[in-house]
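Complex shown without one protein chain; remaining protein chains in place.
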Amino acid sequence: MLDKIGIAKRIAQELKDGFYVNLGIGIPTLVANYVPKGISIEFQSENGILGMGPFPFEGMEDPDLINAGKQTITALDGAVYFDSATSFAMIRGQHVQLTVLGAMEVSENGDIANWKIPGKMVKGMGGAMDLVASAENIIVAMMHTNKKGHSKLLKNCSLPLTGVACVKKIVTNLAVMEVIPDEGFKLIERAPGVTVQEIQAATEGCLLIDGEVPEMQFAPRV
Amino acid sequence: MLDKIGIAKRIAQELKDGFYVNLGIGIPTLVANYVPKGISIEFQSENGILGMGPFPFEGMEDPDLINAGKQTITALDGAVYFDSATSFAMIRGQHVQLTVLGAMEVSENGDIANWKIPGKMVKGMGGAMDLVASAENIIVAMMHTNKKGHSKLLKNCSLPLTGVACVKKIVTNLAVMEVIPDEGFKLIERAPGVTVQEIQAATEGCLLIDGEVPEMQFAPRV
Amino acid sequence: MIDKVVSSAHHALSGIKDGMTLMLGGFGICGIPENSIAELVKMKTNGLTCISNNAGVDDFGLGLLLKGKQIKKMISSYVGENEEFERQMLSGELEVDLIPQGSLAERCRAGGAGIPAFFTPAGFGTEVAEGKEARLFNGKPHILEHALHADFAIVKAWKGDAAGNLIYKATAKNFNPMMAMAGKITVAEVEELLPVGALDPNEIHTPGIFVQRIFQGEKYEKRIEQRTLRKT
Partner (left out) sequence: MIDKVVSSAHHALSGIKDGMTLMLGGFGICGIPENSIAELVKMKTNGLTCISNNAGVDDFGLGLLLKGKQIKKMISSYVGENEEFERQMLSGELEVDLIPQGSLAERCRAGGAGIPAFFTPAGFGTEVAEGKEARLFNGKPHILEHALHADFAIVKAWKGDAAGNLIYKATAKNFNPMMAMAGKITVAEVEELLPVGALDPNEIHTPGIFVQRIFQGEKYEKRIEQRTLRKT
């Protein structure tokens, strides 16, 4: 079974040379720490920066330089700042190749719910609806089940949707799955030490199992 | 009767302090030379400059600094350059208070035709359709009649239109007129030495004459 | 050159009345018009509709207007980190219209650019799309979103000149440029008001034509919402 860092490390393996990537808040943010050596990636933050660098050293923080999580950041050489309309032009126009974000629920057909729980305080969707409606390549990073132990991979989402038929891949603490339209969640990899039966038990939606399902490999960083 | 410079001088009297103004090619361009003293005006050129200055002195011309007529220009202090989308955002968004442009025909209801003569080489509308569809305040600067002596102020335009019901005021070599929707061209002023009868004879569309029509006054520049 | 300089926030905001719609730049509390918000608190104007990506924190940014119950309605994309906001929203005192962030940005730009409506894929199939026209383009569903306008747009820039030209710093740019375009009256407060001619015309982000009034802010606290540091 993976912890949050394990999920981030596995997702980092999906990064390809030359990708522009938008990382959501939470587990997705951790992905930036595990970019495979030898490939070039640029991180976009939808509040208006490309070429985001690590957090600043103490005393170097700049209130005018933050990421979409409102955290103080730094800018790498080659960075650029832009306004919010331009930022979402990049996103809607599919110039950002990969979006990684968290979810409360994902359905068999790739619907995602991650912004609102009826009866609870609603904080808003931020940029999530634009991101999921636009990205060609969306990976959801989340725990396989919620705090009550209920599956988050469902036949149909029960919560208000963020987007429809948009999620392509899901990486959880238990497994890597692909969404196959009109079929279900195709099991691609098991987390270390996790059995197909355990994954099946934690998945409410249709889990497609095709032959032997390999265990994830974590290549050492070269 | 006015010459082209006279028409430009009369239109310059329509400028108000704080106006952003777009001047078309031809007579309208001359208006910039007769801004009344004591008022501040900025000229927008739709290819991407606000704060356009006079032509450059010889040797100071810059191929990267031109106006919409492709003429070399200069930039005043406080000028700014912008792209074509932003330029037409200014125009469509009605941030430009006054547009002055030439016309081949204007109709009683304020339609304008100034871009195409069937059977002749068509060069294109450039920014004229955006300008006339957007500006709150459009003044047409033109001769009252064409080269064949036919009126350019018509019941209905015969040429393909540039915009509908948009012209507010017309300054010709003979007169100043306002377009009164559903009524016609209201005669406001006569050019020096021109009679109402002469204006009437040169106007095909309905000319509205209300009492004494004063002769234009050209205040000395203070 | 058309001179837009006013001497203070007080003069810049003159004409703002109860019930008006305001746009306020900023993302979180980064790039917000601090001095103007302080002046709005003093003015006690209420019944305001505020279009702003966020609603500040309890004791800074728009949180200050919430505290004084000056806001009737918020139009935002994300409104967390604010207890007073939550209380007013849950009690029904405060109306909240939540809009996807990209649609919010584009709707402000559209308002300033004379584009009354446009199609976007964001929100299709969600409650955001309810009551909105949907249409396929290249087989992909989109919804029609309308332009936003404001009686006053209040933005904050790094440098400005008397002509109203503005330059923003880093990610403090965010919503400020689009909102500057969309105000019937646009007020810009700047950290540094420079003489006309001091800004390079190639480096200006917001052309002065969009700005009706400009003033130099008295002081900028520029609070940080999430101070996050790297270990040495």
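Just so it is clear, A, B and C label the chains in written order, and each chain counts residues from 1 on its own.
Note that a contact is a pair of C-beta atoms (placed from the backbone, for glycine too) under 8 Å apart; a residue touches a chain by one contact, two chains touch by 3 or more.
Quick caveat, the model's predicted, so the values are computed rather than measured.
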Touch partners of the unshown chain, restricted to the chains that are shown, please.
A, B, C
The one of C:P33, C:G63, C:P121 or C:P177 in touch with the missing chain is C:P121
Considering the entire assembly, which residues of chain A contact the chain that has been omitted?
17-18, 20, 40-42, 44, 49-51, 75-82, 85-86, 88-96, 134
On chain B, the omitted chain is touched by residues 45-49, 54-58, 61-73, 75, 81-85, 87-88, 91-92, 111, 121-130, 133-134, 160-165
Sites on chain C contacted by the missing partner chain, in the whole complex:
106, 110, 113-121, 137-138, 140, 142, 146, 167-170, 201-203
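Here is the rule we go by: only the chains that are shown with their structure count from here on.
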Overall pattern in which the protein chains touch one another (line/ring/star/complete/other):
line
Can you tell me which chain lies farthest from chain A, using the average of the Cα atoms as each chain's centre?
B
Based only on mean CA positions, could you tell me how far chain A sits from chain B in angstrom?
56
Once you find the CA centre of chain A and the CA centre of chain C, what distance in Å lies between them?
29
Whole-angstrom distance, CA centroid of chain B to CA centroid of chain C, is 36
Each of the following residues of chain A touches two or more other chains, namely none
Going by the touch rule set out above, which residues of chain C reach two or more other chains?
109
